[in-house]
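Here it is, the structure in full.
One chain of protein is taken out of this complex; the other chains stay put.
Then we have chain A:
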């Protein structure tokens, strides 16, 4: 995937250097905790911690702002619609016929929006600091079948290629007089010939790629070797142990003691 299609930012920070499997495991643990929490201060702290770690990893501010921009419509929708459907709590801030808005419902909506944002930025710690090759390799080392890992790698590699093919075909059709209506089902209907031509081009590419893979022994029943494999360093083991210990402790506190379950 080329720049513009993903959120990875190259760098040399400790977060970039951390083994991708460790990052994936710790991110999954953090995401589970965030999903379980409803507490406004705790979710705010998780969001602030994610931003702090991103800043320490020198993650570009522009990309982080881009994520906020993408999330904004969903977050606004949650904060706006939550009080309409949730009439619990006090004080009543607005009573307009069947519409009753309470202060507690507003805070619940805000906490939900914070949970979604915290979840997204927690996952960004993994996605934003792990390049695609390491990401796929870590998934394969964690149990994803090699053939699926290979398909995923091909998919990531072909995204700019297919985007380019679609763009070229679309421009060629329009240069030959195809007019695309601005919106609606008519536009979709007019796009059909473009889609057909772009798909056939992509499928021809996949046919050649399939022959290349077969010629290079993919699918042969032998044990595969790799040129560059992932290796856990002492710092990775330390980060995994410390992160898992902290995560499991927080999980135990959440499930057994009710940490983060209350709104405030």
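By our rule, a residue touches a chain if its C-beta (ideal position, glycine included) is under 8 Å from a C-beta of that chain, and two chains touch if they have at least 3 such contacts; residues count from 1.
Assume contacts and distances are computed from a predicted model.
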Q. Which of "NADH-quinone oxidoreductase subunit D", "Ethanolamine ammonia-lyase small subunit", "Cation:proton antiporter" or "ECF transporter S component" is the UniProt protein name of the chain not shown?
A. "ECF transporter S component"
Q: Would you indicate which residue among A:178, A:195 or A:249 is in contact with the undisplayed chain?
A: A:195
Q. Where the complex has a chain not shown, which of A:66, A:103 or A:258 is the residue touching it?
A. A:66
Q) Of the listed residues A:74, A:92 or A:255, which contacts the missing chain in the full complex? A) A:74
Q) If the hidden chain were put back, which of A:24, A:44 or A:205 would touch it? A) A:205
Q. Can you name the residues of chain A that touch the chain not displayed here?
A. 1, 5-7, 35, 66-71, 74, 77-78, 80-82, 84-86, 108-109, 112, 115-116, 119-120, 123-124, 127, 145, 147-148, 150-159, 161-163, 166, 182-185, 187-188, 191-192, 195-196, 199-200, 202-203, 205-207, 209-214, 218-219
